[in-house]
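A short worksheet on the structure shown next.
All protein chains but one are shown in place.
Right after this comes subunit A.
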Amino acid sequence: MNAPNNVVANLRRLTRHHLFWPVAALVALVLACGAYSPGFLDVTVADSHLFGQPVDILRQSVTPLLLGLGMCLVIATGGIDLSVGAVMAISLAVSLTFIDANGPGTATALTALVIGLITALVIGTFNGFLVTVLGIQPFIATMILMVAGRGVAMLVTKGQITTTASPAFKSIGSGFVLGVPTPVVIGAVVLAIVAVLVRRTALGMLVESIGINREASRLAGVRATGLIWTVYAICGLLAGLAGIVYGAPTMAADANNIGLMKELDAIMVVVLGGTKLDGGKFSLAGVVVGSLLLTTIERAVIIFHIPSQVTPLFKALVLIVVCLAASERLRRAVTGLLPVRRLQEAS
């Protein structure tokens, strides 16, 4: 009598977890791909490097992951950063232009990486300045660079698509560390650093409290300016890293196309991961799941041979299903019709 009730109760608790539906969709998609295309799930070792579709998905999910981690923190404060796509283009342009001028050596590649990241950090700091000191609404403040940023990148590359060669720099995007693709390692390390930064310190809680109730936080002594500024700087820095990781394999600084529309991907993975757009509580694990889901959807489109004209439709359908499944209101409306509820309440 009690046992089935417990199962039902546990199942309900599980489905209420904010990551249940995104994870369920992810698993379903991967299984569907595996069923449709045998061998999809195979991971092979060649040259002591890992290869296979799952590895590719992991590798490609690093870009939305890096963008999403920064975006997640910004959104938690109640803001938004629309400039991340443009920042990707700028930092890549700066790095590749530096390599173009200084040759392909490893030291040059490292310097280029650092310069690219510093540029991104400066841009993030500039966004933070606009939002906190000047009090411009985040949507507008970051739209400035979303629009103008590609122009800046064009200035850096002098209007050309700078192509250059540097094996060391290229390996940031296409190399392997102990058999694992370098981007995956970078993504994992950054995730760990950000997680420690926000959860082992009080940064995460203070950011959430600002996002939920700014005035109450101020009166409790929380100084929002510094925190919000920091968060935009982090978001810029991670966007720069994402640009380099994403663009390094091509070694071509295409100011017009690198990171195009990626800000929307970033917002999407944050929302898919259960963080609300109006700020407050955020979930880093949600960003991980969201970026894996987004990348898997893009891969599934190819696996299923979906005609390219309807690709966006497929993507949209999966996203709508996940969002609907995670909607508490819908769930309440649906579970109200089921006998499960009576059982639950009787227990």
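Here is the rule we go by: a residue touches a chain if its C-beta (ideal position, glycine included) is under 8 Å from a C-beta of that chain, and two chains touch if they have at least 3 such contacts; residues count from 1.
The criterion applied here is as follows: contacts and distances are computed from a predicted model.
K.L.:
From the list "Cadmium-translocating P-type ATPase", "Spore germination protein KC", "Sugar ABC transporter ATP-binding protein" or "Cytochrome C", give the UniProt name belonging to the chain omitted from this structure.
P.N.:
From the listed options "Cadmium-translocating P-type ATPase", "Spore germination protein KC", "Sugar ABC transporter ATP-binding protein" or "Cytochrome C", the omitted chain resolves to "Sugar ABC transporter ATP-binding protein".
K.L.:
Can you work out which residue in A:Ala202, A:Val310 or A:Val334 touches the chain that's missing from view?
P.N.:
A:Ala202
K.L.:
Among A:Thr125, A:Asn213, A:Thr250 or A:Ser283, choose the residue that contacts the chain missing from this document, as touch is defined above.
P.N.:
Residue touching the absent chain, from the options given: A:Asn213.
K.L.:
For the full complex, which residue in A:Leu50, A:Leu227 or A:Val301 touches the chain that was left out?
P.N.:
From the options A:Leu50, A:Leu227 or A:Val301, the contact with the absent chain belongs to A:Leu227.
K.L.:
Touching the missing chain, which residues of subunit A?
P.N.:
Residues 200-203, 205-206, 208-209, 212-213, 215-223, 227, 280-281, 344-345 of subunit A touch the chain that is not shown.
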